[in-house]
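Following this message is one structure expressed as structure tokens.
With one protein chain held back, the other chains of the complex are shown just where they sit.
Up next is subunit A:
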Amino acid sequence: MRRHFSTRATTAATAAVVALVAAGCSGPDGGGEGGGATDAEGQTLDVWIMQGTNPSADTFFDEVGAAFTAQTGAELNVDFIEWADAHDRFVTSIAGGTTPDVAETGTTWTPEFADAGALAPVGDHVTQAGLDGDLVEGLVDAGTYEGELYGMPWYAGVRALVYNTEIFDDAGVEPPTSWAELESAAQAIQDEHPDKIAVAVPGDAEFTVYPWVWGAGGEVATLEGETWTSQLDSPASQDGLAFWTGLAEQGLSSAGATTWRETDVLDAFAAGDVGMAVMGSWTPGAILEANPDMEGRFAAVPIPGQDGGIAPSVLGGSHLSMFSTSENQDLAFAFIELMTTGEFAEKWGEQAGYFPGQTSLLDETLESTDPLVAPFAEQFVDGGASVPVSPAFGAVQARATTSTMMQSILSGSSDVATASRSAAEEMTSLLNGGS
């Protein structure tokens, strides 16, 4: 799908060349930053946005385009990209020098593209706009590579424990606040509904695994100097993994879940077959879309820690990144600022079911009392964490290191100690640039 806000391609191109020359003349510290951005008449800014995050993205970007043109005089050209093809499209466009000016980049991709030299740092622009300290820390961490900020925090979500209130009522249990409670609740559900899945333990969903590692006091990987060491095989991590996979071993999950991805968990939960599962803050909308009958029949709580408290969960989200091929970086940042702060950031978060990346906006969201927003917000603020920030973490994900470990434990072909040891070895090697 392609939307054009500009039909004046030729004049735009001519003007862009003129602007390029003009931009080349002004120094990076020039005081006229704002002037450059607000007087971009005739230019066009190319932007890539991921498809499927916000159901009303079309109207949203119509409004953003109008506001952007009013503010800067430039036209906005938004292309929607499928998540599944996005990585390949970025790589090919980087190779061909045809990258857009600004694009939405998944938080784990930002360090990778920055490492490749494809992104322009935005830290100076952020300081100039007075946004230092007003950005969500987890997202800033994920977008920082070698001390420079490359990804502007835009939105994020977090996974928490979503449960089916009807099944919980039938079994007469309360949402768990510790691992012991979680296990006994699952047992009670299993006794009441032997044909249901008390707790879904998916084998191909790495982000549902890390909370149990962290909840037991373990770590995914730690950085010391220049060297990463995976801690998946530390006693604490193994403790967490043993609890989570042990639920499946006791028959509280299902054989099918061994090869499930998060989408399969969602399908089964939406069908009313699952008592509880680790699911994202963006899923309630999808559950209702798949099965409107679920309205009012499910709720969420933060993922319990081993002996109470909250087990940390990954903040997954997107940055807006500026590509180094962008000809008018002031204009590009004007768009980024428009999108990631204030009215539009708030609106995007509401429509898409995500939390904004600006702290001052987040505070408003936190006051929400919606039973499908408040628990996620609590998890977001008090139990947000990040996977290792390294351009090599993409390689760990591509190898499916964590999912391989989970699947081999769940299918019974390996035990927690052996599987976690080989996963840790592989992750350590990959994070340090090995293969």
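Following the convention adopted for this analysis, a residue touches a chain if its C-beta (ideal position, glycine included) is under 8 Å from a C-beta of that chain, and two chains touch if they have at least 3 such contacts; residues count from 1.
Note that in this section contacts and distances are computed from a predicted model.
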The complex's invisible chain, by UniProt name, from "Cytochrome b561 bacterial/Ni-hydrogenase domain-containing protein", "N,N'-diacetylchitobiose transport system permease protein", "Glutathione-dependent formaldehyde dehydrogenase" or "NADH-quinone oxidoreductase subunit L": "N,N'-diacetylchitobiose transport system permease protein"
Hidden partner chain, touching residue among A:Gly117, A:Gly130, A:Gly147 or A:Pro292: A:Gly117
Omitted-chain contact residue, chosen from A:His193, A:Arg297 or A:Arg399: A:Arg399
Residue, one of A:Thr144, A:Thr245, A:Thr258 or A:Ser313, that touches the chain absent here: A:Thr258
Residues of subunit A (touch criterion as defined above) contacting the omitted chain: 91, 94-95, 112-113, 115-118, 197, 203-204, 254-256, 258-260, 268, 273, 394-395, 398-400, 403-404, 406-408, 411, 413, 435
